[in-house]
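Heads up, one of the protein chains got dropped from this complex, but the rest are sitting where they should.
The letters A, B and C name the chains in turn, as written, and every chain counts its residues from 1.
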Amino acid sequence: MKNRPTVGEILQAKGVSRRGFLKYCATTASILALPPSMIPRIAAAIENTRRPSVIWLSFQECTGCTESLTRSAAPTVEGLIFDAISLDYHHTLQAAAGEQAEAARHAAMEENDGGYLVLVDGSIPLGNPGFSTIAGISNVEMLKETVAGAAAVVAIGSCAAFGGIPGADPNPTGAVSVMDLVKDKPVINVPGCPPIPMVMTAVLTHFLTFGTIPDLDKHGRPMTFFGTTIHDRCYRRPFYEQGKFAKTFDDEGAKAGWCLFKLGCKGPTTYNACATTKWNSGTSFPIEAGHPCLGCSEPNFWDRGGFYEPLSTGHFGSGEKLAGAAVAGVALGVAAAAAGRRRQAKFTGEG
Amino acid sequence: MTTQQEVQAPASPFHGNVRPILNEVKHALDKLLETDIPTTIDLASLPFGPGELEYLEATLGTGELSARLDALGSSRIRETIYPGVWWVEHRNAFDEIVGRYIEITRSPEILSSQDADIAAGRARLENQFE
Amino acid sequence: MDLLEFAKGPALQVAAYILVAGSIWRFVGIMLLKEKPDYSEPRKSAGILAALKVIYTRSFSAAPFKRATMYPKMMAYVMHIGLFAVVFLFVPHIMFFEGFLGFEWPGLPNSVIFFLAVAAVVSGIALLVRRLTNPVLRLISNFDDYFSWLVTILPFVTGLMIPVRMGVRYETLLAIHILSVALLMIWLPFGKLGHTFLVFITRGTTGMVFERKGAKT
Partner (left out) sequence: MTTVDGRHTIDREAERLAYKPPEIRHDKQGDMGPKERIDAAMYNFVKNFNTQTASYLDGCLHCGMCADACHFHVRTDDPRYTPIWKIELFKRTYKRQVGPFAFFYRLLGLKRKVTLQDLEEWQHLIYDSCTVCGRCSLVCPMGIDIAGLVSMARHGMFKAGLVPHELHEVARTSAETGSPLGISPEKFDERVEWMADEHDVDIPMDVDQADVLAVMSSIEINKYPQSIAATAKILNAAGESWTFRTDGFEATNFGLLSGNPEWQKASTMKIIDAAIKIGAKTVVLPECGHAYMALRWQGANMYGKPLPFKVLHISEYMADALNSGKIKVKKVDKSVTYHDPCQVSRRGGATQAARDVIRHLGVDFREMEYGGDYNWCCGGGGGVVTIKRADPLRHRAFKLKMDQVEKTEADELLSSCANCRQSFDDSQQHFNWDYTMGSLMEMVAENLEGGKS
């Protein structure tokens, strides 16, 4: 690790001026959702931190998370960060394949034992090891082997973080999340389907900048991005307060940009930063496009009832069961009245 | 200098997120005048509806001074029609905006020449004499 | 299944079954007791109209009782109006009803609902203070009175906490809110909250019995 250059050195080598460095630090603070007053601290940290080794493992996944990350083409700020880390293994992105690739992974693990980061996308099948293998190694095995010497694990995307779609009912492969398997290392969950690229880079930046993992919520998600709900930061929130709701996707309310709660928006129960970081280089996010939030960054989002069912909807069970309850009520009432009359008869000796 | 004309609200839905920011700017100006402490507002963490950011930018307008910085992509720094209030936009090499700030200060720090760059420049200058 | 799933699913279901079964149980259990025929010659014919009349008129204190009952009546009115508005005119609640009724009606802005809910809680607390300090009420009150107060006020408080939040997660608060409503639904048929439907029976009965005599109703 000693031979790796610091981020400051890398930037200098690229001929980036001090002004450029300040700009880089300002955008980093912005990514980390830190107040601008933190910029000097970030600058100091970045100048002195050495770039860590990163091993990226992909299991039962759709590559959407990798797509999300790499869509932001280099040399963006995210790209710069990837310059600042050493991505030593990523079987989708790396040129090497087969034994060569596995050798690179082992080399990185040995060289950086105890200091490297493991990034995982995709869930891990426990049903049958043959459901998903890489180079003949089952996902569980590869995960355990790779994590053994890691500093921390980052679960990228809802599949790695919570089991995601492979883990959805009826979960044919017995898919589980990273934190279901990794108990002795810090696991940072960056859920989302896919996760916001900036959030992924922010987690790495945090590790890079401060050498620590960020504050996490009860689901292991960084508080800076998953601390408030979509609803909290939604620009349509005032309409919610006024009770103005779009009822269909093409009514006047929808055209006027009213709240999508009635169309099943999961914003109030979904913790993510979409409403402020937005997507597609800050263009917009689903609600701005007129579609309710699906809650993709929440555990088991796939199995939480209909996407278009309002959050306030209760499940009363079937009308038959309610009718059954009514019939039971009648029966109990008749029985109670009969018992009452019987007691009256018992007391009074009359029929 | 831009005339201080009344800025019209855009026709698109107006969600009321702009007023609080303008209010914060006002308080930051008070702070600057009284204590000389500058303030930076990071617009990335604030919610905006369609058209609102444009409305905010239009409201602040373009003042006397504009600057362009070329380092890791371009950056545009300009004073608004309210002296002491600066609109700062950082872009990457693909001209995508990566950071947007309102700085309430006498002069944004990034406009000043930095010691490290001065030293490096001085070294380059010295090379001219060799 | 997390807390919210539990609250919205099984908890609400069971509460709804108990609400329906319990209410009917109590209603039928009363209605099927022996009926006492009245052979006296009626002064006036008194049927359902007399019942409806008293169901309406007993909503207000008669003139001689106005002063003495003013305070608790006002408080009770604020509480009941608040309860009605919050339950039936708060838009997310309307959606909740729409979920199984299939139709909706116009609601009130959240700020109005918030105000009414706070007013209801305040009057609820005032009524509790009265119950705890007034010698009459202290004497005649029992567990039912305090527990019914609690389960009525809880949904208000938990509901009001949702926008206030105070560092607790929305879904946790929503789940607690729904659970408190479920508790209310479960208790309603069994305690004095049964007056939700009993009021029509008692007032109606009095209407018919007294109107028949031509006596003051």
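The rule is short, and it goes like this: a contact is a pair of C-beta atoms (placed from the backbone, for glycine too) under 8 Å apart; a residue touches a chain by one contact, two chains touch by 3 or more.
This structure is a prediction, so every number in the text was calculated from the model and none was measured.
Although it is left out of the displayed model, the omitted chain contacts the following shown chains in the full complex: A, C. Within the complete assembly, C:140 is the residue of C:49, C:101 or C:140 that touches the hidden chain. With the whole complex as reference, residues 25-26, 28-41, 43, 54, 58-59, 61-65, 68-69, 72-73, 76, 129-130, 133-145, 190, 192, 194-195, 198-199, 201-207, 209-210, 213-217 of chain C touch the missing chain. Remark: the residues of chain A touching the chain excluded from display are 332-333, 336-337, 339-341, 343-344, 347-348.
Following the convention adopted for this analysis, only the chains that are shown with their structure count from here on.
Because contacts link the chains only in sequence, without closing, their graph is best described as a line.
Set against the Cα centre of chain A, the chain with the most distant centre is C. In whole angstrom, the spacing between the mean C-alpha positions of chain A and chain B is 32.
With centres set at the average Cα position, the gap from chain B to chain C is 57 Å. For chain B, the set of residues that touch two or more other chains is empty.
Of all the residues in chain A, the ones that touch chain C in their complex are 229, 231, 240-243, 245, 261-262, 268-269, 271, 299, 304, 309-317, 321-322, 324-326, 328-330, 332-334, 336-338, 340-341, 344.
Touching chain A in their complex are the following residues of chain B: 13, 15-17, 40-42, 44-50, 52, 69, 71-72, 75, 90, 92-94, 96-99, 101, 109-110, 114-117, 120.
Of all the residues in chain A, the ones that touch chain B in their complex are 16-20, 22-24, 26-27, 29-30, 33, 35-37, 73, 75-77, 80, 233-239, 256-257, 275-277, 281-282, 284, 288.
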